[in-house]
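Removed: one protein chain of the complex. Kept in place: all other protein chains.
All chains are identified by letter, namely A, B and C, in their written order; residue positions are counted from 1 within each chain.
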Amino acid sequence: MTAIAVSAVEAKTMYRDMLRIRLVEERIADLYSEQEMRCPVHLCIGQEATAVGVCAALEPNDYAFGSHRSHGHYLAKGGDLGRFMAELYGKATGCCRGKGGSMHLIDVSVGFLGAVPIVGSTLPIAVGAAFGGTFTNAPRVTAVFFGEGATEEGVFQESLVFAALKNLPVVFVCENNLYSVYSSLAVRQPPDRDIPAVAVANGVAAARGDGNDVEAVYELARDAVATARGGGGPTLIQLDTYRWREHCGPFYDNDLGYRTPEEFEEWRTRCPVETFKARLLDRGDLQVDALTSLTAEIEAEIDKAVRFAKESPFPEPDELYADVYAG
Amino acid sequence: MTAIAVSAVEAKTMYRDMLRIRLVEERIADLYSEQEMRCPVHLCIGQEATAVGVCAALEPNDYAFGSHRSHGHYLAKGGDLGRFMAELYGKATGCCRGKGGSMHLIDVSVGFLGAVPIVGSTLPIAVGAAFGGTFTNAPRVTAVFFGEGATEEGVFQESLVFAALKNLPVVFVCENNLYSVYSSLAVRQPPDRDIPAVAVANGVAAARGDGNDVEAVYELARDAVATARGGGGPTLIQLDTYRWREHCGPFYDNDLGYRTPEEFEEWRTRCPVETFKARLLDRGDLQVDALTSLTAEIEAEIDKAVRFAKESPFPEPDELYADVYAG
Amino acid sequence: MPAEAPAARQLKFNEALHEALDLALAADERVYLLGLGVPDPKGIFGTTSGLVDRFGSHRVLDMPTAENGMTGIAIGSALVGMRPVMVHQRIDFATLAIEQIVNQAAKWRYAFGGEHSVPIVIRLIVGRGWGQGPQHSQSLQSWFAHIPGLKVVMPVTPYDAKGLMLAAIEDDDPVIFIEHRWLHQLHGVVPEGHYVTPIGPVRRLREGADVTIAATSYMAVEALRAADVLARGGVEADVLAVTTLRPLDASGIIDSVRSTGRLVVADTSWRSSGFGAELVARVSEEAHGALRAAPRRLGTVETPVPTTPALAQFSYPRVPDLVRAVAEVVETDAEPLLALLDPPPHHLDVPDSTFTGPF
Partner (left out) sequence: MPAEAPAARQLKFNEALHEALDLALAADERVYLLGLGVPDPKGIFGTTSGLVDRFGSHRVLDMPTAENGMTGIAIGSALVGMRPVMVHQRIDFATLAIEQIVNQAAKWRYAFGGEHSVPIVIRLIVGRGWGQGPQHSQSLQSWFAHIPGLKVVMPVTPYDAKGLMLAAIEDDDPVIFIEHRWLHQLHGVVPEGHYVTPIGPVRRLREGADVTIAATSYMAVEALRAADVLARGGVEADVLAVTTLRPLDASGIIDSVRSTGRLVVADTSWRSSGFGAELVARVSEEAHGALRAAPRRLGTVETPVPTTPALAQFSYPRVPDLVRAVAEVVETDAEPLLALLDPPPHHLDVPDSTFTGPF
């Protein structure tokens, strides 16, 4: 691994992108109780660094795929915010014309090819997109985001094996947030299971890093992307992180007792947004007085997106029948 | 691993069991063209050592599960030969009353709990049998036989993970015969995929050995069984071996050109039955003059089984409706 | 159906299931529960809440997200004497486990000449509303009902939720137990203690002489609502809940049609090649002569279910659709009947106003 080489500009952009995701998610949490976003939402607050660090290492026309918890992935890859908000509100202007909701996100124009809520199911689809690329002269790198829970699905191994077999330009991004819904790793995986080692044993290079440190993520991703782009094949990176809010929905759920207050507090002090802000301020890559306007700018963008979403029309009833088939 | 400790008696039994499987399979090959065994058969000629070495390490009331190529597993575990032959002939006296054929074998009385032809599907079922055993006071060891092709199915990983998670007394026996039907490993798995390493990364201990050396197999299996029985959890053993005849059916298929004559010849010189015979003769554990009567004894047993099978009645038509439901 | 207790106790559907599971775990140590989230604080919509405390984590188990493998594991445990009750929070997740359910569980007994049965219960939950969307709202009962070796039940009332769950657990065959998310909160009379609802006969929910409505799962609830309105308009519907889909005992429906001469079928899934087709076909084959009008089939619109409530509200047949279908088969004008309807609730994507998402 080469030394960190993130310019001040890049760093500021990554900070901005993380903050933006955080503020979007918090806005969703605030608005959710209005009961106008009538779809399940899986917020990624606490996990912003993974999405931003990885997407910073991708080119705009590289591909990315997500899962049920992909607001951050979509936004970090450059997905349109207005169409995203409209999708959550079920509007005709949504990125799926309202048909997908929070759990189906897509913005083909920036290479975000899709997120779906069946755990693990985009893994092979992402590998397939990379495989499809080998038939043309312009192979792109494909990143796929998934939780540590998804590595329990057999299709995880199937995807690794084929990516290795065909030496495909894939970056497998495993966000290990320790839980699948309310179930800890202890009830799902043996203590000595090692996800990067599973990748390696199946022929895929692997590394592991701090998923709350956006620069560390970026570095791992950059190397993996470079390897992929250079014909070196797939890499899995495991990023350790933590979800702050409830599995699904706008609230905190520490009252449920499935995780300890200590654990939660420890991870909260490792907030990817705050720790990176402190580092940038420290380094002088970011100035304190720029912060307010940065936040204000983002909030304004979110205001606009929410307004767009709320004011957009619902799809017309006959849209129900559209797009079942192409022809 | 402790030193080989196979007594002359045990060794002779293993030799006999291998020879018996070989002669049974050859008899099936000879009789198949009569077109009275009207079901697909996947012969295990060349792979006798894996079945025998593993089953020699199991207690009679331990469990074993198989796959599409399980004549050897069934017989090595002690499955009844007459009912086996009758099953291939589709008779009412068959181990499945004719309903299963070669691809579904069972003899509950000796702990052979089932073989089915969907690749990989007995893996989790075997783990489940071991898991079920943990609810009672008498857990047994469960062995499951499968080909290297089956390790490509996602359910392989799923089975490993749960066996490790619950520390179950399972022995995963992977018979690597290099091919899945006519497809070589090269078109199915990346060159650096390492099946024992996949097991280990998923939390299951693993080892690899010569699948054509019945003593080597026995030794690996004995250790794995001892670990399982002692509460040490699951082990995977990969046994390298080779199928001599066509994937499915009675003939040789080297004319098809999917494998080289050199490869075939090399493996044939490593015949598990012949090499072990030579070793036993060498050691003095077996006498040349005993060989003829041994063969004759087995052939007589097979004659009897074939006669039983041929003379047995077909199931009555109303058997068609029996056993869809228990009640 | 045993006589109801004099002071009829009311329980919700999910509470009735909970009681059944609790009783089964207490009565038979071979029974254990398995599924993602089974011991978690939400307890599968309340159906398993607290059971882990009573019976321990070895009998009330979480599992890895590995639906196919875990189904095989449940099957394997059943082969050595256990009686697993597995649950998937959405039927859509169980599409990963089809191989084990359909090739193995359903066929094990037959293929091996009766050597072993596979006494396993697989609970599958049908999602609906609040943006469940294309991948969390399927209702694939027709698939399972197609497979010899499986038994398939879909209770409607809390009474049958409990009775059929106990019957399923005590049954020696694999039973697919399909629950509709919108039934979980409905109330009904549920006797205390052990009883079973036999797997097999259809359940008459309301008697009527003018038209037979045969419905599955939540559509039977809608059918009862429609029957109320129809009765006010002078049309008496015989409402039958098809609670056992396989083996299907259609005699109750056929008898009813022989007397009403009219049939409307309402299923929670798509019409095409759906379970409703089986009901219409059976009646048509066996009681063609009795049918005085063409039968009608209701089901979800032939598209994946969209997420936005603006469209999903049109995906499902509702009381007015049932009323219209009945009007058609009894050959009367629908308009006066429709005029009797209460205005629909503002939001059609929730079972009632207590439901505020997200799931």
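The rule is short, and it goes like this: a residue touches a chain if its C-beta (ideal position, glycine included) is under 8 Å from a C-beta of that chain, and two chains touch if they have at least 3 such contacts.
The structure displayed is predicted, hence computed values, not measured ones.
For the chain that does not appear, the touching partners among the shown chains are A, B, C. In the complete complex, the residue from B:G154, B:P169 or B:P196 that touches the missing chain is B:G154.
Only one residue from A:G46, A:G154 or A:P190 touches the chain missing from this view: A:G154.
Touch with the chain omitted from the figure is made, among C:A145, C:A310 or C:V323, by C:A145.
Residues 68, 92, 95-96, 98-99, 102-103, 106-107, 110-111, 133-135, 138, 140, 142-143, 145-149, 245-246, 248, 269-270, 272-278, 280-289, 291, 293-297, 302-304, 306-307 are the ones on chain C that touch the missing chain.
Counting the whole complex, the residues of chain B in touch with the unshown chain are 32, 35, 38-41, 90-91, 94, 96, 98-104, 116-120, 149-150, 152-154, 180-183, 187-189, 248-250, 256-258, 314-315, 317, 319-321, 324.
Contacts to the hidden chain, counted on chain A, fall at residues 63, 94-100, 104, 106, 108, 113-114, 116, 118, 121-136, 154-155, 157-159, 161-162, 165, 322-327.
Just so it is clear, only the chains that are shown with their structure count from here on.
The most distant chain from chain C is B, comparing centres defined as mean Cα coordinates. A straight line joining the Cα centres of chain A and chain B is 46 Å long. A separation of 36 Å divides the Cα centre of chain A from that of chain C.
Shared interface positions of chain B, i.e. residues touching 2 or more other chains, are given as 154-155, 157-158, 161, 165. The set of chain C residues touching two or more other chains comprises 63-64, 66, 68-69.
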